[in-house]
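Structure in C-alpha cells, see below.
What you see is the complex with one protein chain gone and the rest in place.
Moving on to chain A:
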Amino acid sequence: MNDVSSQRGVDSIPSKISRPKYIGEPVQRLEDPRLLTGAGRFTSDIRLERMVHLAFVRSDQAHAKISEIDFGDALEMPGVLAIYTAGDFTDIPDISAPSRMKNYHATHCPVLARDVVRYVGEPVAVVVATDRYLAEDAATSIVVEYEPLGASSNVDGALAAGAVQLHDDVPGNLVLERVFATGEAPEQIAAASHVVEGRFRLKRKSPLAMENRAYVVDYDRGRDALTLYGSTQIPGVVRDELSRLLGMPGNRIRVVAPDVGGGFGGKGSIYPEEILVVAIARRLARPVKYVSDRLEDLTSTSQGFDEVVKARLAFDDDGTFIALEAEVIGDIGAYSIYPWTAALEPVQVASFLPGPYRTPHYWGRVRAVCTPKPPTGPYRGVGRPMAVFALERLVDKAAAHLGMDRAEIRRRNLVRPEEFPHRIGSGIIWNRSGFMECLEAAVETIDYAGFKKRQEAARKEGRWIGQGIGTYAELTGIGSRIAVAPGMPINTGSETATVRIDATGAVVAMFATASHGQSLETTLAQIVAEELGVRPEDVQIMQGDTAVAVHGTGTYASRSAVIGGGAAIKSTRSLLTKVKRVAGRLFDVDPDRVETGDGEIFVPGTNHRIRFADLARAVYSDMATLPLDARETLESQESFDPYLGTTTSSTHIAEVEIDPETLAIRLTRFVVAEDCGKMINPQVVDGQVHGGVAQGVGVALLEELQYDETGQLLSASLADYLIPTSAEVPHIEVIHLETELPDNPGGFRGMGEGGTIGAPAAIANAVADALAHLDLDITELPITPSKLHRLIVDKRATKDME
C-alpha cells in the first residue's frame, strides 16, 4: 500500500495498488477451520433454554376451501403447548409484494392459509410442542377438511377464458404483463428472407440448498425484543419487513444469518414460517425453533424458472441478426413473492433475451400467470438461464439453416470490443466485457475446429457425440438506478461497510452481506487487508447480522463482491487516511510519507516503524503520547452504490456422448471462458464457476419438479428429484480473461450465478448436435433419456405418416 493510492481519492478507479499482495491470490478461506471440524453454527445447531418446537400442518390440496380444521385430541397430546390457525394471527398483515410496475396485481399471502389454500404445501396450522417429535405427532393427528375449488395447474388452463381464479384481485390469473419494444421487430421478421423459430420450455425446479430452511427465535421477555436466527440470504430485508408487519422498531428486532448451508435464491425471500416463529415466540414469551425437512423444502421453498418462450429470430444471408421476437409466459405459482414480486424471473427472461448480440429490432412480451403451485422466486441465474437457452438454440438453428459454422455466426453478431457501451433491444446497456474474447478462448481450448472430424469418426463407429456452445452476458453488481426486479420498493443497489481498529489493534469490518457459501469472510478480508496493510487473517468480517449494519439487503444477484467489495475499498481507504494522520502525528512527519504493510505502520527510509496495536494503544489507551485532538476513533464508514451495473460475459462449451441404446446422456468435457474483471481470489472464482455449472447440469439433464394436473408434486424426495452427483458432473476447465476492468472500485464484476446461466444452453446445443443425424430439436430442459426416447419415437411416427 502506498500513500498515492489513498490520496487519489476513494473513487479513483480502477484501484492501482503498487504492491498487491492479497487481491488476486488464492488465500485459504478463513471460514474453513470451523466448517471442516463440525464447529460451524448453522441455525439448526442453535439450542436455547425452554425452547419449543414447531411442526406445520400443510395443505394436501392445491386449490381448495378450508371447510373444517379438526384438532382431534392433538391439544391433549404429550408436550403440546398450542395449536394455531389463521384466526390466531389476524393482527399480522398478509405478505404482499408491491410494485410500481404497470399491469401488475400484487397477491396477498396470509402467514397461515385463511379460508382458502392455493398450493400443496401451504401452511394451514402450526403445532407448538416441547419436542419436535411430539410436535409432529400432534400435527399428523390434525384433520383438515377441504372443498376443492379447481383451478388449472398449468398456464394454458389458467389463462383460458372462464378459468377458475386463484385470487379475487388477480383477473384472469394474469399477475403481470409487460412489453419491450425497440424498432420494428414484427415487420422486419415478416420481410426477412431467413427466420428460425422455436417454443422453448424450462421446467420448474428447486434451488435445493443442502441445508433445509430453519429458524430459531431468542426472545427477550424483559425488553420485548427478539433475535431471529435464520437460514436466510437477506437478513436486512427480513428485519425491515418484520418491523413493518409486527409494528416493532428495528432496534428490538435483530436478524442473524449464522452459517447458512447454501441458498441459490431459495433463501432469498420472506417466508410465512419466519414471521410465525417470531410471532409465536412473542406470544409464548420463550424461544422457538423450526427446522423444515426435505419434503417441506421441496413443497414450500420458492421454486425456479417454469417458463415457455416462443421466439423467432430473423437474419440475412450472411447470418447477421435483424430482429428477435418473443412471447414469454411464466408460471409463477400461487403468490407473487416478497420482496421480488412475480416479475423477477419472467421479466428478466424478456430483458436478457437479446443476449450479447447486435440485434437491432426486438419485441418481447411477458406474461406472468398464477397457478396453484408453490411460488417461484429467485434461483441462481434468474431469467437468464431460460433466455440464454432459447436464444442460443435459435442461434444454432440459424447457423444450421444457413449451413454456417456455429462459432462463426456468433462472431458475426456478438457486440465487438469497440462497440461498447451497447444498448440491447430491451434497454439493458452492456459495458465493455470480453464477449468475443471468451468465445475465442473457449473455442480454442476445446479444439472446436477438430470436433467435426471426431464426430464423423464416432458416428461411423455408431457413437453419438455432440458439442454445443452457450454464450451469454449478464448484468451484475446492480446499483440503485436499476431495480433487481422492476418496480420493487426496496433498494438493493448499495452497501455500507464499517471498518474499525479496536483498542488491541485488531481490525473488524462490518457489512450487510450474508455469505452462505460465497467465501465473503475471506474475500472481503482480502480487500480490507490489501487496502489497510494488514494480513487477511488479521481481519474479522462481521456480516449476516442486522446488528452490525443500519441498512442493507444481503447476498444474492451476484452483488456482494462488486458492491460489498466497493464499500470495503472506500471505507478502508478512509480509515487508512485516519491511520496515516495519527501516525504522522506520532512520528512527527507528513501523513503522506506514512506507509502500511504486513500489520506495520512505517515511514520508508526512517526508523519509524510501529505495529497497528501500538497505534491503537496510542489512540485509545495511552493518554500521554498523543494530544486529545489527535486521538481520533479509528473507524470509518462509507457506502458504495454503483448506480448502474457491470457486465460479466462468458462462453461455455459442452461435449456430450449419448448412448444409442439407453439414450443416457454423458457429459464428456466442459470448458468455461469467462471475464469477471479483477479476481479477488481465483480459487473462490473457480469454485463458484464449478458449482454454477453443476447446477446448470442439473437444469439441463436432471432436475424437474413434476406436478400432475391437480397440482400434486410427483417428485417430492431426493430419490425422485435428482440433483447432479460427482458421477454426473464432468471435470470443468475454466479460463479467466480480464479484458478491460469495469469502472468501479476494485474492477470487480459479479460472477456467482454465471455457471448456471451458460451451461444449460451449451448442453442443450451439444445434445442437439449429437442427434443432428436424427433431425431432432431440443426445446425442453431437462432433457432426459425418456424424453429423448419420446422425441425419437414421435419423429419416426411423423416420418411413417409422411
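Here is the rule we go by: a contact is a pair of C-beta atoms (placed from the backbone, for glycine too) under 8 Å apart; a residue touches a chain by one contact, two chains touch by 3 or more; residues count from 1.
The criterion applied here is as follows: contacts and distances are computed from a predicted model.
Not shown: a single chain whose UniProt protein name, out of "Planctomycete cytochrome C", "Urea ABC transporter permease subunit UrtC", "Succinate--CoA ligase [ADP-forming] subunit beta" or "(2Fe-2S)-binding protein", is "(2Fe-2S)-binding protein". Across A:80, A:705 or A:729, the single residue that touches the chain missing here is A:729.
Contact with the chain that does not appear here is found for just one residue of A:107, A:336, A:695 or A:715, A:695.
The residue from A:70, A:293 or A:316 that touches the chain not shown here is A:293. Only one of A:372, A:385, A:755 or A:782 touches the chain withheld from this view, namely A:755.
Against the chain not shown here, chain A presents residues 26, 28-29, 31-40, 42, 44-45, 47, 78, 131-133, 208-212, 259-262, 264, 293-294, 516-519, 683-684, 686-687, 689-695, 717-719, 723, 725-727, 729, 731-732, 755.
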